[in-house]
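Complex shown without one protein chain; remaining protein chains in place.
By written order: A and B. Residues from 1 in each chain.
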Amino acid sequence: MNRKYLIWAICLIFFLSPLFLNAYWVDVLNNIGIYAILALSLNFILGDTGLFHMGHAAFFAVGAYTTAILNTMYHIPILFLIPFSGITAAIFAYLVARPIIHLRGDYLLIVTIGIVEIVRIALVNNIFGLTGGSNGIFGISRPHLFGLIIRRPTHFFYYIWIFLAVSVFLFHRLRNSRFGRALNYIKEDEVAAEGTGVDIAKYKLIAFVLGAFWAGMVGNIYASKMTIISPESFTFWESVIYFCIVILGGSGSITGVILGSFLLIGLPELFREFAQARMLVFGLAMIIMMIFRPQGILPPPPRKYNVDQIN
Amino acid sequence: MELFFQQLTNGLAIGGIYALIALGYTMVYGVLKLINFAHGDLFTLGAYIGFTLLTSMNLIGKIGPLPTLFLFGIIIMGLVGIAGIVLERIAYRPLRSADRLAAVVSALGASIVISNSIMLIYGARFLVYPHHILPNFTINLLGMKIPFMRIAMLLLSIILMIILYLFVQKTRIGTAIRATAIDHGAARLMGIDVNKIISVVFFIGPALGGAAGFMVGLYYGQLNFMMGWMYGLKAFIAAVIGGIGNIPGAMLGGLLLGVIEALGAAYISTSWKDAIAFFVLIIILIVRPTGILGERVADKI
Partner (left out) sequence: MVKKILLFTLCLSLFYIPMGFAKSKIKIGLMCPQTGSWASEGIDMKKIVNLLAEDINKKGGVLGRKIEIIDEDDGGDPRTAALAANKLCTRGIVAVIGTYGSSVTEATQNIFNENKIIQIANGSTAIRLTEKGYKYFFRTCPRDDEQGRVAAKTIKKFGFKRVAILHDNTTYAKGLAEEAKQNLEKMGGVKIVFFDALTPGERDYTTILTKLQSKKPDVVFFTGYYPEAGLLLKQKKEMGWNVPFIGGDATNNPDLVKIAGLDAAKGFYFLSPPVPQDLDTPQAKAFLKAYQAKYHALPGSVWAVLSGDALLAIVKAIDGSKSTDPDKMAYYLHYKLKDMPGLTGKISFNEKGDRVGDLYRVYKVDDKGNFVLQPKD
């Protein structure tokens, strides 16, 4: 019971934190929040389904560019574009994942790296004359919510973290649904899952598409937060960061992934004092954390089923 | 047509380097099933050690350029190989029984550490190898002008690869490496010291990468602490195209990738060059899910 109060207290303090943090730290928290949602959507593919996916920035990019193009060309309000960005990313994910979904482990990994690089190169080369090349797209408007323009770091803090809270809730429900259990089965033993009648290709594809849908929506948030997007923000290295967040936090664990984003996005900011050496310290921290917690910082607890409630 | 062959030779020279680095990936993968993302940075390390040796010791005046380069090459391979062993001890061995992806994250961390250490030691500016060490003349071959050094480089890569291939196929240690790659447990039961074999692999792979770094430094002359990332990624693709874990596959994949890039740039578009390379990779994997020479692994039931 005590533990429950503690968690609520932490949440409360956290939600009040913009009141006593300065703009910089609020913005750090915003970045952590964005990465946490992205990592959660990747976690669904990588952690829950066990697909080695290192190209998540591609879906993020598709979402962000959809928002940017439609907003700057047709002036559609940002908030209306949220589902639309998600759907575009999901369609894109379906098209690219369809032929490669049968690839195993590391082969899937390299193909997803290939996808994220192809997307980046396409953006740089101003594909269809829409993406603005390496300049990117600027002048994306801010979200308007009931007459309030979301633009200050504090506004974004609530915007992002409420979105994160909703994502946590939905991903938690999904994970414990029949569908989520099937994905988990695929992760633990693909052959056995197939043997018991799980259509693995279909389930994997759905996992991919759902993860991409969510990443596309985060793309919308990111685009309206930055107001300018350019291909540099969607490199292979970005995907590597999401990947590391999931594995380091504890693959398959929602709390672990959120904690992982605090570490991987927060730490480099704490290390700013080291100036040039900060990335070195960051790399060392990654190795050390992995050695001491190979299963991740907060691995998911084993699934428990109440015997009385089965059937 | 002349242009085609000219571009083909350009691609082969680039591909030779990719192949040499890809061997390191493929050997490590074969034995540990680990994608060693720090491999590209060990390549960078080789290039920088070469720079230090060339600028600090004036051996060329005393024993002539060729013996000097040979000697330096051996020293670099030794040092980078030792760095590889140390890397395995620190960053990978504690994770051997853990989930495979944990080691991947550790490898990414190691990559950041190595490249940033190089930046802190040598500075972020581009470094340049001393000029005029290598003979610089072109050979006329069937109407094409090919710089001699490009041919020499390709030959040297192929020689190193053949030595490695013979080593793995014909010697006792090579047999032990192959046995370990198939099954750690069974190899241990046959009396093979698996830890030692893994150390050997982590010596040879990075040593070849270091040699490639030295060659790139000597020929292209220009170093930067980030150079390993791009080469490493390309070499990784090369290893996968050929079938990761397979030594002839890495050679084939490297040369093929070099040629695809060159021809893609020549006949389609230079700015889409890397995208073309990735596209071909994806097509190859869709058609042959384990690479060109990769073996179909039976599912464990």
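What to note about this one:
Just so it is clear, a residue touches a chain if its C-beta (ideal position, glycine included) is under 8 Å from a C-beta of that chain, and two chains touch if they have at least 3 such contacts.
The model shown is predicted, which means the values in this text are computed figures rather than measured ones.
One of B:V31, B:I198 or B:A265 touches the chain omitted from the figure, and that residue is B:A265.
Subunit B meets the missing chain through residues 3, 6-7, 10-11, 13-14, 116, 119, 123-126, 128, 131-132, 136, 138, 145, 147, 150, 216, 220-222, 224, 226-227, 230, 261-262, 265-266, 269-271, 273-274. Residues of subunit A that touch the chain left out of the display are 5-6, 9-10, 13, 17, 20-25, 27-28, 31, 124-125, 133-136, 138, 153, 226-230, 232-233, 269, 272, 275-276, 278-279.
Just so it is clear, only the chains that are shown with their structure count from here on.
Once the centre of each chain is set as its mean CA position, subunit A and subunit B turn out to be 33 Å apart.
Contact residues of subunit B toward subunit A in the complex are 29, 33, 35, 90-91, 94-95, 98-99, 101-106, 108-113, 116-117, 119-120, 124, 233, 236-237, 240, 244, 271-272, 274-275, 278-279, 281-282, 285-286, 289-291, 299-301. On the subunit A side of its complex with subunit B, the touching residues are 52, 99-100, 102-104, 106-107, 109-111, 113-115, 117-118, 121-122, 124-125, 191, 236, 240, 243-244, 247-248, 251, 276-277, 279-280, 282-287, 290-291, 294-296.
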